[in-house]
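For this view, one protein chain was removed and the others were kept in their places.
Chain lettering (A and B) follows the sequence in which the chains are written, and residue indices restart at 1 in each chain.
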Amino acid sequence: MDIIFSLILAIFCVYCFFLVGAESPASTPTELGAAFWPRIILVLMIILLVVNIVNSLKAQKENKSSLLGEMNLGGFFKSKLFVGMILVAVMALFMSVIGFMPDCLLFLIAYGFLLGERRIPLLVIRSLAITAVLYVIFQGALDIMLARGVGPFREFALFFEMLLPF
Amino acid sequence: MKKKLLALTMAAAMAVTALAGCGNSGSSGGSADNGEWKWERKVEIICPWGTGGGADTTVRTFATALEKELGVSVVVNNKSGAGGVTGVEFACSQPADGYTYLMCTPSPMLAQISGATDYDVYGKINPLCQMVHDCNIFVTGASSPYNNYQELTDYIAANPGKVKCGVMTITGLDAACVEAGFGGTVEPVAYTEGSQLNADVIGGHVDLACVGPAEVSAMIASGDMKVILSCTEERLSLAGMENVECAKEVGLDCFFGPSRGIFYTEGTPEAAIKAFEAAAEKAIASDDFQNWAKQEGLDQRQGWMNMADFKAAWDADYKDLTELFGK
Partner (left out) sequence: MFSTLFTGLKIVFTPSTFLLITAGTILGVIFGAMPGVSASMAVALALPFAYAMNPVIAIAFLVAVYCASITGGGITAILFRIPGTPSSAPTTFDGYPMAQRGEAGKALGFSLVASAVGGLIAAFAMALISPQLSAVALKFGPSELFAVSFLGLSVLSCLDSGNIVKTLISGLLGLLLACVGMDPMLGIARFTWGNSTLLSGIEMIPVMIGLFAVTEVLKQTVKQKKIDGAEESESNGKMKTVLPSFVELWETKITMLRASILGTVVGILPGAGATIASFLSYAIEKKVSKHPEKLGTGIPDGIVASEAANNAATGGSMVPLLSLGIPGGNAAAIMMTALVIKGVQIGPMLIKTQPEYLASVFGSMLLTNIVMVIVAMGVAKVFAKILAVPYSVLGPVIVMLAAIGAYALNNNTGDVVLMAGAGIIGYMFVKLGYNSAALVLGLVLGQMCESNFRRAYTLTNGSLVQIFTKPITAVIMTACVIMLLYPFVKPFIAKKKEA
C-alpha cells in the first residue's frame, strides 16, 4: 500500500516539476522566479520517495507480504470508516448548496446513526437542538455569516437570520 | 430533564417557524411600488479582504453610517482570498436582489489585467459609488543618504540597479506607482506582511517603500522614516508631509491610489441602486464618517463620487493599468 502511495506521489511530483516550469516565466538575475523554490522541494521529494520505495521493497522481501499488505479492500469499502469518510466529504461538499442548518442537521443525524445510536427520535431531537445551539452561537452571537445555500435554501436561511435578535 | 425539555420546545418552535418561513418567503421579493424602493431586510456588503485591514475598516464605518439612512441593518461579510478575487466571485454568485453589494478596489481588476486570474472582474461588477480615495507615498529610512526626490534620482543615477522599493503587491497599485514613477530604474520587491515592510525600511534592509500615509504616520512623526514623494496631484496636508513634493510638481504621472467603492452585480433592480446611491451620499457626508476619514488621513482627496463619475474613473483606471501591466 505504502509503495503504491509513494509511487503515485512520485509520479505526481514529476508532473508538477514540469507544470510549474511551464506556468512561470524564467528567472532574471535579481529574481529567482516562481518555479525555483517548488522545484527544489520536488526534487528532494522525488529522491526521498524513491528511497522510501526501495526501503519498503526490501522490508517486503524479508516479510514476504503481498503488495497490498494486510489491507482488505473489500472490507474497507463496507467498513464504518469508509462510510464516515463519505459522510464528512458529502457534508463539506453540500454545505454551499443546502446551507449550514440543513447540512449540519443531516450530518449530525447520519453520523450519530453511524456511531451506533439507534433511538431515532432521540437522535433527531438532539441533532435539532445542537444545530440550533451552534447556529445561535456562531451566526447570532459571533456574527459569522454561515453558508446560506442556494435557491429555496437561501430563502430558508434568510428567514432565520431575520429571527435572530442580534 | 430540564435541558431536554428546553431542547424539545426549541426544536418544535424551530420546526414550526421553518414551515411558516417557507410559506411566505415567495411573496417577499422586492416591492417596487411606484418606482420607490423600500428596504425590507438587512443589506449585506461583501468585503473581499479580512477583518482589521484598511478596506474592512472603511466599509464597516460606512455600513454604520448607512444603517441610519436605510433604516435596516447593514452587515459586512468578509470573504477574503486570492487578492480579493474570491470575494468578487462570491458577490457575483449571489442573487442580484438589491440586498447584496460588494466593496472593491482596483486590485482585483489588476489581478485580471496581469493575468493572475482568469475571472472577468472588470466585466462582472459595476461601480455604484466611491467612498474614499487614498493615496500612496514613497518613504525611506532615517539613515538613507537622500532626503527628497532630486537627491534620490541623483543617487539612483550614481548607483544604477541598487535601489529597490518594497511594495505589498507586485501587481498592485503601489507597484504601478513605482513603475510609472521610476520606469525600470527602481525594482519593486513584494512583501507579504506590511509590518515586515515597515520594519525593513526603518532597519535599512530595503531602500524605499511605497505605502499609504496612515500606516506610517507614527514612524514619520518619530523621525524613523522620511517621506520622499507623494503620488498625488497636490501636496498633502498631513502632519509632517506638508513640505514633501508631490508627483505633479516633479512632472511624474503616478497618481494611483486605492479608491474604495461600492459595486453592484448585473441584474440588481434599478430602483434599489438609485435608493442605495442616495442613501450612500448622505452616509458619506455624515459627521461620523467624515471625522473618521480625517483621522485616518483619508481626507486628502475627494472621497464621494456618484455612479456616473465613479464609472468614468473606474474605466479610466482600467485603461491606464492595462497599458502598464497588460500582456
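In this section, a contact is a pair of C-beta atoms (placed from the backbone, for glycine too) under 8 Å apart; a residue touches a chain by one contact, two chains touch by 3 or more.
Treat the numbers as computed from the prediction; the structure is a model and nothing was measured.
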Candidates A:Leu49, A:Ala132 or A:Ala157 - the one touching the absent chain: A:Leu49
Residue touching the undisplayed chain, where the options are B:Ala96, B:Ile170 or B:Leu252: B:Ile170
Which residue of B:Val59, B:Ile125, B:Val139 or B:Ile202 touches the chain not shown here: B:Ile202
For chain A, the residues touching the chain missing from this view: 1-2, 5-6, 9, 16, 19-20, 23-25, 29-34, 36-38, 41-42, 44-45, 48-49, 51-52, 55, 79-81, 84-85, 88-89, 91-93, 95-96, 104, 107-108, 111-112, 114-117, 126-127, 130, 134, 137-138, 142-147
Residue ranges of chain B at the interface with the undisplayed chain: 50-53, 57, 77-83, 85-86, 89-90, 111, 114, 116-119, 161-162, 164, 169-171, 187, 189-196, 198-200, 202-203, 205-206, 214, 216-219, 221-222, 224, 292, 295-296
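Basically, only the chains that are shown with their structure count from here on.
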Between chain B and chain A, distance of the C-alpha-averaged centres to the nearest whole Å: 33
Residues of chain A defined as touching chain B within the complex: 30, 125-126, 128-129, 132, 143, 145, 152, 154-156, 158-163
Residues on chain B engaged by chain A in the complex (per definition of touch): 7-8, 10-11, 14-15, 17-18, 21-22, 25-26, 41-42, 44, 75, 77, 95, 161, 187
